[in-house]
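Only a single protein chain was left out; the remaining protein chains are all shown in position.
In order of appearance the chains are A, B, C, D and E, and numbering begins at 1 in each one.
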Amino acid sequence: MTNEREPLVYIYGEMVPASEAHIAIYDLAVVLGATVTDMTRTIGHQPFRLDDHIARFYRSAKYARIPPTASPEETKARTLELVEHNTSLIQPEQDLGIIFFMSPGVSPAYAGPGFTGKTGSTFCTHTFPLPFQSWVELFEKGAHVVTPPTRHLPPQCLDQKIKNRSRLHWWIADQEAKLVDPKAITLLLDLDGNVTECSGSNFFIVKDETMIFPSPRNILRGISQVTAMELGAELGIPVVERDIQSYDVIHADEAFLSSTPYCLAPVTQFNGLEVGSGKPGPMFRRLMEAWSQRVGKDLIEQVMTVEL
Amino acid sequence: MTNEREPLVYIYGEMVPASEAHIAIYDLAVVLGATVTDMTRTIGHQPFRLDDHIARFYRSAKYARIPPTASPEETKARTLELVEHNTSLIQPEQDLGIIFFMSPGVSPAYAGPGFTGKTGSTFCTHTFPLPFQSWVELFEKGAHVVTPPTRHLPPQCLDQKIKNRSRLHWWIADQEAKLVDPKAITLLLDLDGNVTECSGSNFFIVKDETMIFPSPRNILRGISQVTAMELGAELGIPVVERDIQSYDVIHADEAFLSSTPYCLAPVTQFNGLEVGSGKPGPMFRRLMEAWSQRVGKDLIEQVMTVEL
Amino acid sequence: MTNEREPLVYIYGEMVPASEAHIAIYDLAVVLGATVTDMTRTIGHQPFRLDDHIARFYRSAKYARIPPTASPEETKARTLELVEHNTSLIQPEQDLGIIFFMSPGVSPAYAGPGFTGKTGSTFCTHTFPLPFQSWVELFEKGAHVVTPPTRHLPPQCLDQKIKNRSRLHWWIADQEAKLVDPKAITLLLDLDGNVTECSGSNFFIVKDETMIFPSPRNILRGISQVTAMELGAELGIPVVERDIQSYDVIHADEAFLSSTPYCLAPVTQFNGLEVGSGKPGPMFRRLMEAWSQRVGKDLIEQVMTVEL
Amino acid sequence: MTNEREPLVYIYGEMVPASEAHIAIYDLAVVLGATVTDMTRTIGHQPFRLDDHIARFYRSAKYARIPPTASPEETKARTLELVEHNTSLIQPEQDLGIIFFMSPGVSPAYAGPGFTGKTGSTFCTHTFPLPFQSWVELFEKGAHVVTPPTRHLPPQCLDQKIKNRSRLHWWIADQEAKLVDPKAITLLLDLDGNVTECSGSNFFIVKDETMIFPSPRNILRGISQVTAMELGAELGIPVVERDIQSYDVIHADEAFLSSTPYCLAPVTQFNGLEVGSGKPGPMFRRLMEAWSQRVGKDLIEQVMTVEL
Amino acid sequence: MTNEREPLVYIYGEMVPASEAHIAIYDLAVVLGATVTDMTRTIGHQPFRLDDHIARFYRSAKYARIPPTASPEETKARTLELVEHNTSLIQPEQDLGIIFFMSPGVSPAYAGPGFTGKTGSTFCTHTFPLPFQSWVELFEKGAHVVTPPTRHLPPQCLDQKIKNRSRLHWWIADQEAKLVDPKAITLLLDLDGNVTECSGSNFFIVKDETMIFPSPRNILRGISQVTAMELGAELGIPVVERDIQSYDVIHADEAFLSSTPYCLAPVTQFNGLEVGSGKPGPMFRRLMEAWSQRVGKDLIEQVMTVEL
Partner (left out) sequence: MTNEREPLVYIYGEMVPASEAHIAIYDLAVVLGATVTDMTRTIGHQPFRLDDHIARFYRSAKYARIPPTASPEETKARTLELVEHNTSLIQPEQDLGIIFFMSPGVSPAYAGPGFTGKTGSTFCTHTFPLPFQSWVELFEKGAHVVTPPTRHLPPQCLDQKIKNRSRLHWWIADQEAKLVDPKAITLLLDLDGNVTECSGSNFFIVKDETMIFPSPRNILRGISQVTAMELGAELGIPVVERDIQSYDVIHADEAFLSSTPYCLAPVTQFNGLEVGSGKPGPMFRRLMEAWSQRVGKDLIEQVMTVEL
């Protein structure tokens, strides 16, 4: 019997209560981490750029050679249903994160001949309430970004332009970064020492009134990053993509995380050194204001005023 | 109600029927592929080098900074119980594969505040009947090994000396290799073009009566590989580890896969070229004979005579 | 005695019948592959961008430190004579490929003291009828482009911006690619996994109405590629050069080969995956139309209507 | 009409006078440098390790996917005939170099439909009198070895363990090295800065009474090098293969070139710095003595006393 | 007692005569080369872009984690004093080079417990008369630029965007380049074979009326280079930054050194090959004229007419 207050999860073609949403230990998601994923959020209870996220999700699946079990249109329809239901369970001022993932399904060898569970690709959509409370300090003080010894995967091994879940190296890198600062956000360098991306966000800097993004070689083509670029263009701020290294971060005027859940966050420390003034700067406020205007919601206020 | 003929799975500290063995979609095994694993098998219903496999499993966990929930000794005890039970369900001439895996457990952010499932590291042991039938052709004709364009991960990204499940690049590489031959076994080159390992096995060659293994830089330190080395040493065959490239495979006298489930298999084709005579060779028979003697079981006969 | 219907070849400063056009086995062209080359074609019996091709040919020679035996002007004059003669031997609707090559001439050590053949740099111009028939399927169905395990040479070993004939790695890569599809066109990745060029053509993609060419680091600066860029600019299509990887090809709207003989061809498959719709697309037609207009010849019709 | 004093060349299955030994300009040897090769010499008019050289030649062909037109046994028989004839044309104290090469034959596209020349793989064996005179200074003063900016090809581009003729980078590197010293012998570093091989020889050093050879990753497995290793073993000198860098050469006690034509030569200068005493050292004499004894001919005297 | 004609040096917070300007052998400048530096010059006795140079000096210090002992403002004030005094000692037509350097000061371990010298960061500003005479030939004939085998440091080892004094590899590379030409200017390639910078200057080329600068990944962001870019922009010359290789230099129309002391110099030879016409070209004159106009001093005349 399920709790009526429990969110639903869309999995294997059905809506099930969250507490019943699980997958077989034989699933290749578990066995190989052979999973592509995507994530968006609601803003004011409306999914943000849902079509873009679903399109990227299907691009990841094609690249990973995982056959989808439903069309993008069906996925969108089910997502809207799911969001509508799960939104009814949260506070009006809250919003949801929305996650998709897909794997090729169970490994026949591991499942064995008697296996009676689901076969075919595993496809799941689920949501979670955005943890606004945990971002208050991030918005007020900014993040301390740390580059651990672990390096990011090169594209000829596994192209990070697809959003995937073979991310054990991120888990390890996060533990390494926390040796420097328990609140550190991990930024990986690539094999050539270029800045790539953070464990849950893209990264960019502002220098001399220009927004500079890392070369798109081996980072997720983040939709929040694209949004930031679009806002920059609207505000008349030059936007460039090029290889950047630690030097550029240390001498940036401001630095940023862009990420679906919180949109944008300021970076104020890098490997123990202050970035810019060491405090969230004017470009952070300018971009967040523009973002808030675009989506019709004060994104900073929403976080700062939440009560849990 | 469970089927009495169903194998058990040891998960979250309990023995449960296989059909009830699943993990939450919020588990970091699913979310990040943040999973270490190991695998052994029974030979004549006795686990093969169980202590070695458990020791390697814990080494992988330490490297991956995943805290185990039980000691190696407890893991061994539970494994022996599990194997005893599950062996009772298979035919006398069959044997079991035995799998361990461990993840850091659920992501609190994804699980959300209302999550009531298991917390702490996820720890699981399960078994599956070895698919002898599928190895008949492998033993008779040998494998066609193919190197796809995808390259293996370098150790400074994720050290492949740990047995882990962030393996989406293997899934993709397997699909690429199957473009050449649907039965191809995938062998990955590293970023420098050196031969590394196959998707489910180690790889080595024999040239001029010497067993040559790839440098141990970024391959699993396979226990079957170690066994092959030990048998070579016992038979007076020189054993060396060094960087090898495609050239060395093409001009090997024989080439091999070593793997827990089938121990050893001959490689007779490489990227469409014959290796050696193009047929399983004398060293294959010699090593398998020695292996069979060591474990008290004719490993080739077991596969060849199975009826399913 | 020569056949009057035989084409001429310009070699060692003379026009000779094709069947007498050969070089000593001691020539460094044979001994070292120390040869630079270039190729153009006639369109409607007029050499296409002949000055550009000769200029590039001399740039290659300077880089390779091979001293030319004639000035660019003389080369042009001889080429026009040769083309005029050889064109008289083909059908009116046919056209010629025109090839130049130059090597430092014979190795004195190999030739030995009694050698009485030609000394000084070896310089040759020859032609061949364009094989229109073999392009019909290419234009109708598009190419299947495959990336084999072999990687392209880096510029600090041998800069591929010069058109040269030390190309054994291309021969091998072509055989590897044909394991996937006997009609495959080989596309080499570089050591970093970036897309470079094909064995007989440049390669580019179109995405979101932008023509994207691989970075010019280590690819031939193709004159057909330059023509494609110019046409793009004339048509108001943005043209960029940047590092691209397999991901970008898989998710391109269209992809292309550009090459002197056939100018432009559509790519419709990449490593077994469809590119775009899997069929020649609108940009192919648009660019070919512009190209045809520029040269005053319907380049597709010419191929499609040829009878051999 | 041929000169009776002219050496013969074995090409396309026939013995022809050297002045008639040529190949079509359409041959892939010329068009692509798609040629594998090998070389041995006579010592006292007997081919040196002929079987080993032919075996390596066929290994190169297999790797390069060029189908041979004759068996190794036939090649050996024809070679012996050829050598017997050509030896009759030289002075008794002279010896011959013996060269094999093989290409996949003419390019049908370039040859055109009217081509009437040889098809199938091109296979050739020829000889030349060894240029003893040019080695006198090499033996007396030793070589000046120079590392130019050009780097050697990595094995994943074209494995240098096969003896091939796509060697334009060697031609360029030789010109670069001659900027330092017109008599320089070129030694290429690989992409990691390791010492590889010279343009016409292998390279090794002696340090603390140990012979140290570069790692066999991407150098020709020279038969003279193998001979040097065997002689070292016979003399009780430790022999190791490992990565060496310029530092190791600068601080070697002695350094060497090993090559089929002259067997062994001392290196006495490296990038303008003296190696060891700056003169041919005791190990050079010791190894050459052993080599001379093995082949029954004083290899230094033969060179030093030649009159031309 | 000091010579009144002796220039002063600002060190450890004091003005001292040059002959007394020295640092302890225990200073980390000596012990580790742990020194950041900067350099500008006077033009007509006024420091050129002094604020920019001081700002870069402090950026280098921050990156190198060396704590400055004075603010940029104080540094500027002391520098102006120093320049005023030292200018009084030179001829009116002469100008000064101005150098800053900073190290973390003495190593306590090496200095030992009895050390009584200066502690804290070592900070020094000094000047030297610009050696105009030595540039006459450079301006008239142009430089011969040579790429030695030594490669430039990659940014993940030590980012060359900071001006630092751990430059032993430059010393060695300079000796190597002089093997080719005693007057050679050394240009280092990076690990990928890209052109970087010269031992005392930045490097750029002009091709088809475009100024092309190496990618700013791992070169000093030269202030003279920035000036050259600015002048180019003012003159309507397109300015781009991208990876360039030796090929691009060999085929440039003109090539240049930009450097604080002499501003700009023409490059007319590269590894023994002529660049462009082999003589200083029109773009050199055009840029130098614009530069002279900007600073109100004919920079070429100043060098050419100096008498020493």
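Everything that follows uses one rule, which is that contacts are C-beta pairs under 8 Å (C-beta built on N, C-alpha and C of every residue); 3 or more make two chains touch, one makes a residue touch a chain.
Treat the numbers as computed from the prediction; the structure is a model and nothing was measured.
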Give the labels of the shown chains that the missing chain contacts, considering the complete complex. A, B, D, E
Of E:43, E:153 or E:180, which residue touches the hidden chain? E:153
For the full complex, which residue in E:46, E:69, E:175 or E:292 touches the chain that was left out? E:175
Identify the residues of chain A touching the omitted chain, counting contacts across the whole complex. 146-149, 151, 176, 179-181, 189, 191, 193, 246, 271-272
On chain B, what residues meet the omitted chain? 59, 62-63, 65, 154-156, 159, 161-162, 215, 217
Hidden partner chain, residues of chain E it touches: 5-7, 9, 11, 18-19, 21-25, 27-35, 63-66, 99, 101, 104, 109-117, 124, 126, 128-129, 131, 149-154, 156-158, 164-172, 175, 191
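Criterion: only the chains that are shown with their structure count from here on.
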Going by the stated contact rule, which chains contact chain A and chain D alike? B, C, E
Of the other chains, whose C-alpha centre is the longest way from the centre of chain B? E
I'd like to verify one number: the distance from the centre of chain D to the centre of chain E, where each centre is the average of its C-alpha atoms, in whole angstrom. 47
Residue numbers in chain E touching two or more further chains are 189, 193, 246
How would one label the connectivity among the chains shown: line, ring, star, complete, or other? other
